[in-house]
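Of the protein chains in this complex, all but one are displayed in their positions.
Chain IDs A and B follow the sequence of writing; residue 1 opens each chain.
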Amino acid sequence: MTEAAVSPAPGPAPADEEILTVSDLHSFIVTDGGIVRAVDGVSFTLRRGEILGLVGESGSGKSVTCRTLMGLMPSPPTRWSGDVRYAGLPDRNLLDVGGRELQRLRGAHLSMIFQDPMSALNPVMRVGDQIEEAVASHDHLGQRDRRRRAIELLDRVGIPAAERRMRGYPHEFSGGMRQRVLIAVAIASRPKILFADEPTTALDVIIQDQILSLLLELQRDSGMSMVLVSHDLGVIAEMCDRIAVMYGGQIVELGDTEALLTAPRHPYTISLLRSLPDADVRARFLPSIIGTPPELIDVEPGCRFAPRCPLVTPECRTWETELLAAEGGAQLVRCRRHDDARRPAAWPDQSFV
Amino acid sequence: MSTTESTTVSPGHLLLERIQGRSRPRGKVRRNATLVVGCSILGAIILAAIFAPFLTPYNPNTIDPLNPLAPPFSPHHILGTDEYGRDIFARILYGGRIDLLIAFGATSVTLVVGTAIGLFSGYSGGWADTVIMRIVDLFFAFPFFVLVIAIVAMLGPSIFNMFVAIWLTSWISYARITRGHTVVAKNREYVLGAKALGYGHLRVMLRHLLPNLVSFVLIFAMVDAVGNVLLGAALGFLGLGAKPPSPEWGAMIADGQNYILSAWWLSTLPGLAIVLVGVGFSLIGDGLADILRPSD
Partner (left out) sequence: MNRFSFVVRRILHVIPVLFGITVITFFLLRLIPGDPARQILGQHYTPASGHALRHVLGLDRPLVQQYLLFMKHLFHGNLGDSISYHESAGTVISAHFMPTFFLVVYAAVIATIVSIPTGIVSALRRGGVFDQTARVTTLVGFAMPAFWLGIILILIFSIHLQLFPVNGYGTSFVGHLYHLFLPALTIAIGFSTILVRTLRSSTLGVLSSDYVDTARIKGISRFTVLRRHVFRNAIVAVIVVFGINLAYLISGTVIIENVFSIPGLGTLLVDSVSTRDYSVVQGVTLIFAVSVVLINLLTDLVHASLDPRVVIE
């Protein structure tokens, strides 16, 4: 699986070329209680071969973002809008693509790994069949080749005795092994973009490390781009080239990993990093910040973080939020006081706890 | 990164307006509507049965030899008459008393007894639980209807014996449901807390466990009530429940079957009454389920 063999790149590919451009993505879920604005104006780009991290509390809209992009949100309750351009199909809005066209993109161009390996495999189907199904969907192989390729994949994702395990059912596999199977399914048709939605959340710490290394290795080998969703800053910091911090259905800060971790500008990001012990971001879940994340129904105007923000001023509550460029455009931040936020003096004392 | 949002009068807001225009709080209204419609249907039938003498001048059993098999919408008989000239509308109204009595009489007793047994069984655990649950399992092997017929057969066919047969067999469903939920709930904090406060077992069962089970029991009771109406009518139809002169709906249908070629209304109309009662109970059950178990 070398890069050259894999990607019939559309035109010459500069290193920094954007493979996915998401502009103003909205994804609203209509419920009996009201309209949940799960994703509310998300814009970002994904570059060829990079890993972009989406980090935020649960309910901040990370998963819904990925699922909407993959076309997996069920349509009666969910409505979406926005403009999404994929380099492999540049003149179409990805959100409008459906039917056979979407089918052709899925697996071979866009793929996804889900959070809960316990429920993401069909319980009544042999593991081998589930992988072969993924192999067969884009490569027209004979049955023996398909099987050989499936075994190869299982072997590639580190499942011992792959040939024998092909006949097993999901419930006979451990959580980590199932996640490996899911990864095999996801990369079976050599996707260009892989969405990994909390791929390690359901696993214990040691297994988490193994799975993350595997993902990193696969990504390096194939040169695919990856969007890694996690609420674990440690994971994100270790894996990603760039980070987008999400809060209340919006991206509140976006920048290179290094810059964002050392010089955060949004009070939410700053609070997150401050409350990490000894700046050791390794394997730490998002710490609790005073207050609760917003219910995304009947959203108030103004900054979403205002109710919990130590630096809040009355103007924040009416400010039409937007992503502001900082550091000469290298970092984007959704805070009108992001310059103040960088000065410790601006912070009230108790918020340093 | 060119796309910094300027003002948010963007597709997002357009989307929001589009959705809001179409679906306001439809879900909630529809939920309650189910319950309201169900209650109205059943309430109307109950009232009609109770106030039957005010709704019709006819006695359900008075024979009018001059006016047999009058079709519906006849001058004096809105739903027609049967082979003896008895007014069908009056018979359906008065018959409602019997069928509703079966629905409530059979269901309420088994509900109370079955719930009590299930609560006791699940709460006490141990050998008593084992024995009771073995009995419940055994009863489940029998097709309910066959068992009821067999018991009625042994006791002798009559409405009262039909009640006895239902009481003997039908508590098992309630016992099973209640026991299942009791076993789960009895290890929850609020029950353990109540025990730790030194409350008596009876108080813990009635005040702390029962309120948490009652919704499941009630929802099932509505389905069970439909079943009991159908069962009572079926036994009446087979001549194992209410006896011929009685205007019980099932018996009326059986009676009308002999005239199916000439007078279709004799059998069809009482059947519609049964359907209406059944739909009423079912709607109430669905409505309760939506309200009491909000997760869809």
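Here are a few things to note about the model shown:
One rule holds for everything that comes next: a residue touches a chain if its C-beta (ideal position, glycine included) is under 8 Å from a C-beta of that chain, and two chains touch if they have at least 3 such contacts.
Keep in mind the model is a prediction, meaning the values are calculated, not measured.
Contact with the chain not shown here comes from a single listed residue; of B:G156, B:G198 or B:P211, that residue is B:G156.
When the missing chain is restored to the complex, the residue among B:P53, B:G125, B:G193 or B:G239 that touches it is B:G239. Here the missing chain is touched by one residue of B:I78, B:V112, B:L206 or B:V275, and it is B:V275. Where chain B meets the omitted chain, the residues involved are 134, 137-147, 149-157, 226, 230, 233-234, 237-240, 250, 253-254, 257, 260-261, 264, 267-268, 270-271, 274-279, 281-283, 286. Even with one chain removed from view, chain A keeps its contact list with that chain: residues 67, 70-72, 74, 76, 100, 103-108, 110-112, 114-116, 119-125, 130, 133-134, 137-138, 169, 171-172, 182, 185-186, 188-189.
Please note the rule applied: only the chains that are shown with their structure count from here on.
Here the spacing of chain A and chain B, counted between their Cα centres, is 50 Å.
Remark: chain B residues 1, 3-8, 10-12, 14-16, 18-20, 23, 25, 27-28, 31 touch chain A in the complex.
On the side of chain A, the complex with chain B involves touching residues 21, 23-24, 26, 28, 30-32, 34-35, 37, 40-41, 43-45, 79-82, 254, 320-325, 329, 332.
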